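With one protein chain held back, the other chains of the complex are shown just where they sit.
Naming follows writing order (A, B and C), and every chain is counted from residue 1.
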Amino acid sequence: MTATKMNSAQSVSPAPTGTGSRGTRLLGAVAVCFLAVAVVYGLFISPPDSQLGNTIRIIYMHVPTVMAAYLAFLTTAVSSAMYLWKRTEFWDLLGSSGAEIGVLFFTVTIIDGALWGKVTWGVFWRWEPRLTTSAVLLIMYLGYLAVRAIPADPKTRATRCAIIGLVAVVNIPIVHKAVDWWRGLHQGKTVLGTLNPEMGGTQLFAMYSALTAGILVCVWLLIHRFRAGYLAERASDLGLGQALEERRLESSSTSSGSKVSGDDS
Amino acid sequence: MSQTRGVLGDAWLMARKDLLLERRAKIGLGQVVPFAILVLLLFAFALDPDRGVLKQATPGLFWVTVLFSAVLTLQRSFGLEAEDGILEALRLSEISPAGIYLGKVTALTIQLLLLEAVLVIGVAVLYDTKFVGIALLVAIAFTATLGIAAAGSVYGALAARLRSRETLLPLLLLPLLAPVLIAATRGCEVSLQREAVSGWPWAALLGIFALVYLALGSLLFRPLLEDA
Amino acid sequence: MSSADLTETLCIIAAWVVTFGGVGAYAASVILRGRRLSKIVPSEQRRWM
Partner (left out) sequence: MGNAVSAIVHLHSAVALIGRFPALAGVDLDVDAGEILLLQGPNGAGKTTLLGVCAGLIGLSSGEAVVLGEDLTLNRRAVRRRVGLLGHDSFLYQDLSVVENLDFWSQAAAATVADGRAALERLGVASRLFNLPVHALSAGQRRRVSFAAMICRRPELWLLDEPHAGLDSSARDLVDGLMEEAAASGATVLFASHELDRAEHVAHRSVTISGGVILPQAPPAAPPDARPAAPTGSPSGGSEL
């Protein structure tokens, strides 16, 4: 809370006590407005679809989450490439934030899709191309997070994750194509294939406000997750200066075999 | 002379060494091939052979068996590079990272193709499969195997130095190979004339997969060896 | 017919609850993590743009 004296003397606003800032609060407020509109129009005002009936209300959630997930994974892919080029912590943290948020939105997407399937087909899962693709991609990025969770030197971890981020993203179009061709042989009702291209005005309005809200929430989450990751790195760095001091002190106490930790290789 | 060896020369040096290692240690022949045959037997136990399920599912079962065997082969292939400081020695050597990668892919492709040859005999005998459309089958087997080796070598090298490599490699690799499994299985079904459409698009998709990962792996292997 | 309507209503509600609940819970966890870490990290390293 107390504003520590900054060397630049001019901006003496207190340091933030969390990952929020004026920008994110503004962004969050706008997102909440769009969400409110989406709830009101999506659940109450807009009429049932001519073909989908009330299940279009699930699509209002399904489409924004899948777009948010792809936006997050796109962020991860770009960040992975940028990390391997620039090697800065910024791109590493942004990439890992994207992967985590993408996994979150993909999980929600798949659950929404299964619920839609339950109403439409009577079963939760029917190997619908988009859902199948999503499931494969979700597991691919769970692997990214699994590697991320392995304790390692920050640079090592960053390189591993950047490699996985790139290897995974080029697979997305291939998985799409393969699954499309595969399911194309027994085409049935698909989630998006049944959308009426001439949706009514309120339906379109509900869809677009939900989509905007989804993307804003995704960006908002990315910023906060990035900052949380940045803080976590700084918190781990805190030990470093002390570790260096302790390491040097080992030499003054000439007791051999006073090894602290880690392997000497 | 050695200065002009180039990436392909490096790859050949690595691949020759890997094949020599297999000839000496016979892990693939002595352990992976029996495992693959065992999986074929297990599938027969799980899916009653008299109800025709086994026959219908043969292409899928074949490729699932290949995928599992590929994971084992990759564990072995990169496990021995991670032992005894070999990775450090390779970094100190003149072999380019792309050469190491392509060498590993070459050796793995050859080993897996030989394994598939044994498995083909296995399904022919055990599942009573009649092979038709050989050209397409060969094309699919080659492109699929190259794709498995190309993508697998990136993740194999990445996982090799991690303590949890046995569990991590399948988690990373198998979803990545999902399109290979789909394309290879459908392509073989078409070739065995279960479907009345052309199978060559599947072979093309497998070829694209293999080329994409060969290019990516060649680029990524340097950071992979240096920093991962 | 009414049981189908019930399923439909339940599934629609579940979809919205899962979406808002899942994303909301994640957002809360990130915010709380940020607050907790902010107490540890010195303030001069906590300047956002």
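Keep in mind that, in the parts below, a residue touches a chain if its C-beta (ideal position, glycine included) is under 8 Å from a C-beta of that chain, and two chains touch if they have at least 3 such contacts.
Just so it is clear, the structure is predicted and the values come from calculations on it, not from any experiment.
**Student:** Out of A:17, A:51, A:202 or A:236, point to the residue that touches the absent chain in the complete complex.
**Tutor:** A:236
**Student:** From the list B:8, B:41 or B:86, pick the residue that touches the absent chain.
**Tutor:** Of the candidates B:8, B:41 or B:86, B:86 is in touch with the missing chain.
**Student:** Across the whole complex, list the residues on chain B that are touched by the chain not included here.
**Tutor:** 1-3, 5, 13, 17, 20-21, 24-25, 80, 83-86, 88-95
**Student:** Residue-wise, where is chain A in contact with the chain that is not depicted?
**Tutor:** 88-91, 93-94, 151-154, 223, 226-227, 230, 233-234, 236-237, 239-241, 243-245, 247-252, 254-265
The rule is short, and it goes like this: only the chains that are shown with their structure count from here on.
**Student:** Quick one: which residues in chain C touch 2 or more of the other chains?
**Tutor:** If we look for residues of chain C contacting two or more partner chains, we find none.
**Student:** For chain A, which residues are in contact with chain B within the complex?
**Tutor:** Those residues of chain A that touch chain B are 84, 136-137, 139-140, 142-143, 146-147, 150, 155-156, 159-160, 162-164, 166-168, 170-171, 174-175, 177-179, 181-182, 185.
**Student:** How about chain C: which of its residues touch chain A in the complex?
**Tutor:** Its residues touching chain A are 7-9, 11-12, 14-16, 18-19, 22-23, 26-27, 30-31, 33-35, 37-49.
**Student:** For the complex, give me every residue of chain B touching chain A.
**Tutor:** Interface residues on the chain B side: 151, 154-155, 158, 162, 164, 168, 171-172, 175-176, 178-179, 182-183, 186, 195, 201-202, 205, 208-209, 212-213, 216, 220, 223-224, 226-228.
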